[in-house]
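Missing here is one protein chain; the remaining ones are kept as they sit in the complex.
Going by the order they are written in, the chains are A, B and C; count residues from 1 in each one.
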Amino acid sequence: MLIESKKSLPPPLYSLEYKTSRTIIDLGDGIRIGDRGIIIIAGPCAVESHDQTLKTAKHVKAAGARILRGGAFKPRTSPYSFQGLGIEGLEILRRVREETGLKIITEAMDCEELGRVAETADIIQIGSRNMQNFSLLKAAGRAGKPVLLKRGASATLEEFLNAAEYILCSGNPDVILCERGIRTFDDHSRNTLDLNAVPVLRERTHLPVMIDPSHGTGRRTSVVPLARAGIAAGADGLIVEVHHKPAQALCDGDQSLHPREFRDLMSQCRLIAQAMGRDL
Amino acid sequence: MLIESKKSLPPPLYSLEYKTSRTIIDLGDGIRIGDRGIIIIAGPCAVESHDQTLKTAKHVKAAGARILRGGAFKPRTSPYSFQGLGIEGLEILRRVREETGLKIITEAMDCEELGRVAETADIIQIGSRNMQNFSLLKAAGRAGKPVLLKRGASATLEEFLNAAEYILCSGNPDVILCERGIRTFDDHSRNTLDLNAVPVLRERTHLPVMIDPSHGTGRRTSVVPLARAGIAAGADGLIVEVHHKPAQALCDGDQSLHPREFRDLMSQCRLIAQAMGRDL
Amino acid sequence: MLIESKKSLPPPLYSLEYKTSRTIIDLGDGIRIGDRGIIIIAGPCAVESHDQTLKTAKHVKAAGARILRGGAFKPRTSPYSFQGLGIEGLEILRRVREETGLKIITEAMDCEELGRVAETADIIQIGSRNMQNFSLLKAAGRAGKPVLLKRGASATLEEFLNAAEYILCSGNPDVILCERGIRTFDDHSRNTLDLNAVPVLRERTHLPVMIDPSHGTGRRTSVVPLARAGIAAGADGLIVEVHHKPAQALCDGDQSLHPREFRDLMSQCRLIAQAMGRDL
Partner (left out) sequence: MLIESKKSLPPPLYSLEYKTSRTIIDLGDGIRIGDRGIIIIAGPCAVESHDQTLKTAKHVKAAGARILRGGAFKPRTSPYSFQGLGIEGLEILRRVREETGLKIITEAMDCEELGRVAETADIIQIGSRNMQNFSLLKAAGRAGKPVLLKRGASATLEEFLNAAEYILCSGNPDVILCERGIRTFDDHSRNTLDLNAVPVLRERTHLPVMIDPSHGTGRRTSVVPLARAGIAAGADGLIVEVHHKPAQALCDGDQSLHPREFRDLMSQCRLIAQAMGRDL
């Protein structure tokens, strides 16, 4: 049937009209995204080796992170940049999960990768460049694992929520929305972190909302201030890039925190979380 | 090997350093994109039925268009909007090509669709939302058909050219770059057509450059003025939405030209093309 | 002399190279902007009457604000909108200061107004539309009162700091920088509050930095979350619109807080300030 009519549509699945209680995504081990606790995801931009991943994982776990991030398949602007270790990277993540007990999140860029990522990861990440890759969103809706969906760099919140709707209406209720910076004229930073998205999203959806202060600013010295600000704005958690040796990182070294800086982030964010009446 | 080094890289395949002569894409029947003639692609946003597609095709052919556009697989913001006729739409395009002699361009949104589109279409379109869908770009590099790559709504020209490089370095030299409007604060139009991209691209690449004044403005009454301006800026062609009954179009009706308006576009653009020393 | 040379220039007056200690602006009565205490400026968008101004002033004072804002001269997009009470508005502000003991900040839009404002106000505001009104900046440099300079809606931080430099090098060391939202494609809010400006400015200048969450978002329900976020990002204070009856406000009613909402803001921001090791 070819007729489109907005009037007859029921409220979208993401909306508070459809579901009045906030969605909580329970990963086990007491990790409940969208609940009272602030959840911190941390780790390197890319999985570079087992040694690098394990070292960084131990650092972030010791500081209090519960979930490890790390890219096996990397979306890179240039075809000549490091494209990630691929399947080997997934295998490293699987081992490091066993060795540390951390949960794992990693990105999938196409439907084929998504199947493999879903086998390994606890959360599937869909990156900002793929926010409107509708085939991938539909596949994520059938993947049987929670999905962290990053907002596109020039996506309106309407488009962002509709992208989540593609996943939800394909059968997957566990979607985490992640603000990660938008494109503006600003030249002081790689992106402009749009923290006003947090209260607006909380008024429009029951889904959890996280903040990526690393990509959101692209500046190491801005990550901690904007992490604090994100929690103060009402976010349910953070996803932060940490590398045990940032100067040697194969990507995003400029915005990756050293483990010591990440410990500072955790202690400062803990104070803000408490001021917000939340745990960290 | 994990080392990245810009210094040792040869000039990219898109660059005038790599290839000094302008790329001309020959579709047969005297249609040579990037050559002296201005090429006009026209047709409906979506293939809705054989009747609608054929009627519009006859109109645009009579007015001078050589290539028919029409979406079989449609990227839509909402999962509840018309998603295109899919395979049936491709079949309609195939019939209309036979009935009119027009060449066909249509969009593919994932690797599986791309294979089917490549069997049917003369040019494969990659839409702006998928400009950095790197898996799709690599597949397009192996497709054996020319690719029209639309600029992402917030892509820099550096990112745009690197997206083209993914296709080129995967084995496909026939890439057409298409500027289709960027996202800005402007609220008078759906997008801001960035015509300054035309001279900048011509200085940086040998690939043909086209303009989409329909999506680039989103306003029917702006399409003809910006089509003229695009040719005056130096573009090699236009891609324009035309519907035989715009008020009944299933998508993008607000920016689709009526056949009569399209004839006006052709006659006005012909004068500008002549002033530029080009044919239309 | 017509030669321009960046190399021979000494460090700009705004820079930490020129002055390593943070600037503290002492208004008396223990109000020290840029010091350990977070300073809250609050009040109506426009001075509408003595009654309205006094009522709102008493509310914000009771909640803990130390400085009253209120426009006598109003920059309005349309010439047919309420343009402010002008001189009469300044007189009302003078009376309310005597009646409440609050300090006063109000905007000047041209050199003539600036002289009158400087006689009445404790702080002269230069609005975002005038951030590069260089004649006004030079006049503010000679005014003998502190100046709160709002960032232009599309100003880079380089331009913002250079605008401050016009005031500083004209003889006035007391400049407060205020981030108030930038123009982006975002359509969920009137402006996009750029909180990453806070850490970047703190690395580049000794001047105090404040945040305007009212104009920065343009949404009443976003003001409190972004006020908290601003303090968590490291700002020295806030400027907030409060109206004793927002629904009847002559301008900016959509973003003005009711006194009760402002009390909530104060109590929530106090907790964040404490988490930051600051007072409120």
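To be clear about the criterion, a residue touches a chain if its C-beta (ideal position, glycine included) is under 8 Å from a C-beta of that chain, and two chains touch if they have at least 3 such contacts.
All values derive from a computational prediction rather than experimental measurement.
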Which displayed chains the hidden chain touches across the whole complex: A, B, C
Touching the absent chain when the full complex is considered, from B:Asp26, B:Asp51, B:Glu119 or B:Asp186: B:Asp186
Contact partner of the left-out chain, one of B:Ile24, B:Cys169 or B:Ala229: B:Ala229
Footprint left on chain C by the chain that the document does not show: 2, 4, 9, 48, 75-82, 109-113, 129-130, 132-136, 152-154, 158-159, 162, 165-166, 169-170, 183, 250
Residues of chain A in contact with the chain not shown: 154, 183-185
Residue numbers in chain B that touch the chain omitted from display: 154, 156-158, 182-189, 192-200, 203, 216-217, 219, 221-222, 225-226, 228-234, 271-272, 274-276
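Rule of thumb we're sticking to: only the chains that are shown with their structure count from here on.
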Rounded Å distance between chain A and chain C, as computed from the means of their C-alpha atoms: 35
Distance between chain centroids, defined by C-alpha means - chain B, chain C (Å): 48
Centre-of-Cα separation between chain B and chain A, whole angstrom: 33
Residue list for chain A, restricted to those that touch at least two other chains: 154, 158, 183
